[in-house]
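One structure, as structure tokens, below. Some questions next.
What you see is the complex with one protein chain gone and the rest in place.
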Amino acid sequence: MEIGDAFAAAMALIINFESGLAEIVLLSLQVSIIAVAIACLIGLPIGAALAVFRFPGRTAIAVILNAMMGLPPVVVGLIVYLTLSRSGPLGTLGLLYTPTAMIIAQICLVTPIIAALTRQTTEDLWQEYAEHLHSIGIGPWRAVTTLLWDNRFSLITTILAGFGRASAEVGAVMIVGGNIDHVTRVMTTSIALETSKGDLALALGLGIILLALALSVNAAAFIINDAAMKRHG
Amino acid sequence: MRLFPRDLVKFKRSLAIVIVSLLLSFTNAFATNGFIVVASTTSTVNSGLFKNILPIFTKTTGISVRVLGVGTGQAIKVAERGDADILFVHHKISEVEFVKNAFGVKRYDVMYNDFIVVGPQDDPADVQNAKNVVEAYEKVAAAKSIFVSRGDESGTHKKSLEFWRTIPVDLVDSSGKWYREAGSGMGATLNLTSSINGYTLADRSTWMAFQNKGSLVVLFEGDPSMRNQYGITMVNPDRHKHVKAPLASAFIRWVISNDGQAAINSFRISGKQTFFANAASYKKNQFKNTSPKLRN
Partner (left out) sequence: MDSSTNETLPNNVENKSVRILPLVLKNVSYEKAGMRLIKDLSVTFNFGSLTVILGPNGAGKSLLLRLCHGLIKPSKGTVDWCGPKVSVPQRYQAMVFQRPVMLRRSVIANLSHSLKYRGINKAGRTQKIDNILQHTGLSRLAKVPARLLSVGEQQRLAVARAWSLDPEVLFMDEPTAALDPAATHSLENIIGAIKKSGTKIIMSTHDLGQAKRLADEVLFLYRGRLLEQADAGQFFEKPNNDLAQSFMRGELLWWNRQELKPPEQLKERRQK
């Protein structure tokens, strides 16, 4: 049974804990965490600002953001590739086939998700807070920071959704990273590589480890969130 | 599970430390003394050849080599755009064209292996009794047995098309019927072929390293026209200023040197030699007898 083989392969990978696997897992985490962190720096204020500010074209931007949540990773990968390629506009930076290129691609994928989900949850809170914040006379940007802070618990779910997309994505990082051993090989591109080598058990084993990682990140976030929510109401 | 606020603060703090150290260790990934990017093919990467020979080169020169494993067609595109320093692929006609158009400096033969026709064990098209590769292809077409084509402009795909062109068969019309275009790499194509019990042309190294063979076996091999020649070319630094010419030529010199060639010849998959070094500068008779696969 191949599923059984996969679990055996996953266990063997973990028990032997080869440095190669550690390197891949670490790089996956590094790339996705940095990408999500930067996407948060961009997406959280944009999402909250879209909830607070009223301006022409606001609905259009919200619709575009929602649509961009479903951007095909391969398309994003291609656009980033053509931009970073030596023959592209940012070619002189020489970023193609580096972890930085993978981070850039993941930022493009994750930022719309974080901005769109932030807008949705922040809008509800803004309904509740608007009159009070207007009453004490704080400006819209101060309102944005207040809303982001007070909405922090639901935003954790938003950030996790972004992290999930980043860490599970293969199409974009394959194109811009090149799946180069020791440089840009991450969990998902390894899975693709092992599949193409026909080693399905190893590929599935790596998949199980990726799933376990995602589970532990989510569980940790849940525990922090739960404890914090009990304290803050 | 109940975390008290103080525990929570501690937990958050240790989490922050973990994340910061993650980011710091990240900078090490960039810190290389010098590296080159080689646009190469899935066959060389997936078979493990590079994993085997590159450490020897890096150890002696301190230059690290980043290998991109894509189809030959895509590798050439990547090199044309200047996104690699070296092109290391297996379709001589395209490589010569690449140099002729001034994308590359000079092409060197490096090594060869051979293509094989694989198919289901029961061999409904009777390919195993073909006299040459063209007859093998004719038999597949006549029996309308499923043939899986790479369909990705790779070296293997281009080679396969060369054989198809020699026989009167309308591939456009047959596509989607018995002729299936996978549009993917060698490994993915083999996975597909294995699951639908079809025939396909594969390079021997990928085949040897492939682990999901199912009922697939090698049905036809040894035709001299199935020789699979690999060449190495430096991307033209006059066209792309950032090409690391000194590092790249150091690598090329090593690959066609006796050391590099010996390293290629010593590479084994399950005890079998996979690639046969044949750079012009290398003493050819050294491996003549170790190459039983090509009947001449």
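Each chain gets a letter, A and B, in the order it is written, and its residues are counted from 1.
What we mean here is this: a contact is a pair of C-beta atoms (placed from the backbone, for glycine too) under 8 Å apart; a residue touches a chain by one contact, two chains touch by 3 or more.
Since the structure is predicted, the reported quantities are computational estimates derived from the model, not experimental observations.
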Shown chains touched by the chain that is not drawn here: A
Residue among A:Q30, A:S85 or A:T146 touching the omitted chain: A:T146
Residues of subunit A in contact with the chain not shown: 128-129, 131-132, 134-138, 142, 146, 150-151, 153, 231-233
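One rule holds in what follows: only the chains that are shown with their structure count from here on.
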Touching residues (chain side subunit B, partner subunit A) in the complex: 1-3, 5, 8, 11-12, 15, 19, 22-23, 25-26, 29-30, 37, 42, 45-46, 50-51, 66-70, 81-83, 184-188, 190-191, 194, 209-213, 240, 242
Touch list for subunit A against partner subunit B, complex: 26-27, 29-30, 33-34, 85-88, 91-92, 94, 96-99, 178-181, 183, 193, 195-200, 220, 223-224, 227-228, 231
